[in-house]
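Missing here: one protein chain of the complex. Every other protein chain is in place.
The letters A and B name the chains in turn, as written, and every chain counts its residues from 1.
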Amino acid sequence: MSITNLLTNWSDFRQQHPSAAHPHREYKWAMSIDLDSCTGCNACSVACYAENNLPVVGKEKFAHGHSHHWMRIERYWDNDGREFADQGAQFLPMLCQHCESAPCETVCPVGATNHTADGLNSQVYNRCVGSRYCNANCPYKVRYFNWYNYPTTENVWPEPMNQQLNPDLSVRSKGVMEKCTFCVQRLRASMNDARTQGRLVIDGEVQTACQQVCPTGAITFGNLVDPSAKVGKQWKQQQVDLNIDKQPKDAEEKAAKLRGYRILEELRTYPSVMYLEQLRESAV
Amino acid sequence: MIENSFNRRNFLKVLGWGGATAALSGCGNTSVEDGKEFVTSYVETADYIIPSIGTYFNSTCAQCDAGCGIMGRVREGRVLKLEGNPKASINNGKMCGLGQAGVQAHYNPDRIREPLLRNGDRGEAITWEKALGLINEKVGGVNAENIAFLTGVVSGHDKALLKNYLDALGSGHHYVYEAVAPSVIRAANKKAYGVEMPRLRLDKAKVIVSFGADFLGAWVSPVHFSQQYARFRKPDSGERGVLVQVESKMTLTGANADRWLAIRPGTEGILALGLINALAAAGLSVPGDVAAAVGGYTSERVSKDTGVSAEHIGKLAALLKERSPSLIIAGSAAEGYAHGSQNAAAIALLNQILGNVGQTVEAPSSTPFPQMAPTTGNRLALQSLNDNMAQDKVKVLFSYGTNPVFTAPATMKLKENLKKVPFKVVFAHYMDETAVEADLVLPLNSAMEDWATVIPEYVAEGAQLNIRQPLMEKLYPGTLGLGDILLGLLKYRRPDEYNGFEDFYSYLRNAMVTNKDALGGASKDGDTFWEAALSHGGVKMVGEPVNLSGNVSATTLVVPAPFVEDATYPLHLIPAVSASMRDGRNANEPWLQESPDPLTTIVWDSWVEMHPKTAAKLGIVEGDIVEVASKSGAMKAQAYVFTGIHPDVISVPLGYGHDAMGRYAKGVGANAFKILDPVFDKETGELAMHETRVKVTKAGKRVIIVKDEGPAGGNQMGRKIAVRLTSNKVNLSEEV
Partner (left out) sequence: MNYFLRLSVLLVGLVVSAGSYAANTVQPLTTADDLGPKVEQPFEFPHNRHAGNADKGGMEINCMYCHTYARRSMVAGIPPVQKCIGCHQSIESVRETPRIKKLFEYWEAKKAIPWKKVHDLPEFVRFNHERHIQRFVFAQNKPVQEACGYCHGDVKTMTVARRQKPLSMGWCVSCHQKDHPVDATSTKTTHGPNDCWQCHK
């Protein structure tokens, strides 16, 4: 039965440390986000609300930290004590990093979050019992808990607002954890199409909702296994290796630097999201 | 894409069973349940309709006036999500958060569902027949001179019909009002370049100096500019463009600038002239009269007046001289003063001196159908209407697409003057502040149920006519579109001309097909042309490029000296136009309320931004409820302290503080429009939005601000989280 399946195939679901010995065969979904293009406009975040049935919790619950920004824009200042933030802000779109060795997976008491063959960190709402251990163990704080039964909460989806809900994924009920899925419903649809046609998904065929709207095209998403995919080319050019927790390029002293990095890589989570550093002109 | 209108209409029907209720049951339904739900099925269907697979229909966004092409994902008769139309030249498949929230305007639970006629304090539901008959009776009973039509920006066939209706009434009183539009800039552009809104080529510029134009946030056509910005930052050559933003309060664009220069409010023109002087000194060839006119603006003086250091002026001038072409943009920060026109002219002069006109400032195309070209609005229009109302010159007032009771400063006494108008008709989606004052409220279709054509003010290439078409069946049978209402009214006045059209759809289709040759459909038959236009979401038109002709005369250009201090009201108030809230018309869409302000990350409330220095002087800390008082009024909000603002300035976002409209907008924050002082731009007569002086005092209470700065409160704790490099350390041309 199902738990049997989980236990028998544990190694498929849970990769301890990614390595070249266990490559992803057909798909490894990954993302890169160019922080120099990102303007912090929040379009991605709203797109996520629209695509993924995220509840609007209102001011009071937001104050309690109950918001559901699967994709949130973090904003940092880098003033160094100067009078003004005269080099602007640093915006950072933060979403589930779909770690190859995800800290959330190991602590789930019921195996509700685990690794899929195509490199996603899955969250199965039915299996989740709401221990919230995963959230506690996530260094990126990108897991969101349903403290309330939002479908029946006043003014979350009042009639006819509920008609907007996307039937491709469920509306979560009280007591389950949720997080960014890399728009798995879109991935599954295009993977199934490709399979029916006897091929793999072509680069650009499937977009995540955040990537699709981004006005500056800061987000790139695709299959890291596909040599023609832009995301893979970016990772390669930036010398960021999925399976390494300390990129050799960071140790090198070179005049021209590469911008690619992964957040909290040193925790050995092997995230699937690469960021490209923001740039600022020194001549002004 | 769409074979015939019958199939299409059938498809757009909501398949009520299953649909929404099924989606909501979510995890609650955990068992296999036979015979509980209905299956989605059709009477007739077309080949392209496959259950469980979304079908996309192209339309035009109505959330702001930029006119982006959108694509509605429709499944089982419901529109689920709005995405950008990849073929639209303005937005190329991209969208902003505001645009996407359009779906929440459509499904909003607070929409008005039938015409309401005032009966004492209450609105009584009446039929459309009665409503239109009543309007016809009222307009027939007054002198045409006393009829006024107040609208937001109108274009396309709606505008043509509106004009025909006004002609039929014999009244020319059409007031076009936009609360936060760049109307002074338009007038200045007209003088400087010969057109109100030239095409700006951010992607061609190597340096952009923006004087408070929030082109990434809320200015003119932000999604279009954002795409240009991406190419400006990362051109094929690898030579990254440099953005310098000059403003007193940081905007989203300012937050993305390589150098954000906090300038003393109102001195933007002085800095522009100072830069010309510095450029001349650095050897740029500057015409003699200009050089003479700016000779007095030495770095020392400009630095003293503007608060921008001489070092930064020098560096900026050097950069502008070295890297060409550049682009100088004047935005709302520059235009918001009594001398806003002069500021804008000085900035335009800088563009001319740098040789950018014709390079990065390009000529737009004219629209071949001037009767459908957009009529842009301004604040002066509301002023004149208000004056006429005060003098009892308005007997019947129509209001469409604006909410003047909310956006008019208290000093205008608009609400009182409105009471002098015996019959007020308000076209509305919600019972907003203006609708509650109406005698007759006409409920509008949502943009997802409506037919319209739109010509945006800022078109990315050529000339175009965008189509707005229904993405699903109307949610409420009692709503109508503007086109249908005008057509209904015209049938009373000009029956011979309009009785032949069953509805606005047939009028529109006929008008388009009749003119198909001019709309790029000469080679197609009428049906094919129409289907293609719907399928694309619009048509391209052949427009003539307008010549850039104007010029700024340096000799007549006078930029006043900086403000003198005001002891009672020592601070300048900058009412901020945010990307989500704008003038507040979209405040009842909960995604926008919960979408954090990019800079402060605040949700669901207003706030008062101030510099730490200012806060320290006043003894204010973050979360203190403060009173912001001007000569014209006062408001209270929570204080937010940060370094993205000049110490002489405080800033409050617009769009909050509704006392009507709907459950998500009402009572959220405070309305900054109300406390604006009546100071006007000297040349155009526009309300000078940044001229209000205020004093800030603690109101006693302190709250914890509800914001989303990330798990560590916006602190990186020494970790490598959001990282910044100087651009000369990176080789962008090698990047993928």
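Assume a contact is a pair of C-beta atoms (placed from the backbone, for glycine too) under 8 Å apart; a residue touches a chain by one contact, two chains touch by 3 or more.
Because the structure is a prediction, the values reported are computed rather than measured.
Student: Indicate each shown chain that the hidden chain touches within the full complex.
Tutor: Result for the missing chain's touching partners among shown chains: A, B.
Student: Of the residues A:His66, A:Arg127 or A:Lys141, I need the one that contacts the missing chain.
Tutor: A:Arg127
Student: If I consider the whole complex, including the chain that's not displayed, which of A:Val184, A:Ala209, A:Leu242 or A:Val284 touches that chain?
Tutor: Hidden-chain contact among the options goes to A:Val184.
Student: Would you write out the residues of subunit A that touch the absent chain, in ascending order?
Tutor: Its contact residues with the unshown chain are 1-5, 7-9, 12-13, 109-110, 114, 116-117, 120, 122, 124-127, 129-130, 168-170, 173-175, 181, 184-185, 188, 192, 195-196.
Student: Over the whole complex, note the residues of subunit B touching the chain we left out.
Tutor: For subunit B, the residues touching the absent chain are 15, 17-18, 22-23, 25-45, 50-53.
Keep this in mind: only the chains that are shown with their structure count from here on.
Student: In whole angstrom, what separates the CA-based centres of subunit A and subunit B?
Tutor: 32
Student: So in the complex, the part of subunit A that touches subunit B is made up of which residues?
Tutor: 34-37, 39-43, 45-47, 49-51, 53, 56-59, 62-63, 67, 69, 72-79, 82-92, 94, 125-126, 141, 151, 155, 157-167, 170-173, 176, 209, 212-218, 230, 233-234, 237-238, 255-259, 261, 263-264, 275-284
Student: In their complex, what parts of subunit B are in touch with subunit A?
Tutor: 14, 19-20, 22-28, 30, 52, 75-76, 78-84, 91, 93-97, 100-101, 103-104, 107-109, 216-217, 222-223, 226-227, 229-230, 233-234, 240, 242, 244-245, 250, 252-262, 312, 315-316, 318-319, 475, 579-580, 590-596, 598-599, 601, 603-605, 613, 642-644, 663-664, 668, 704, 706, 708-711, 714-716, 719-731, 734-736
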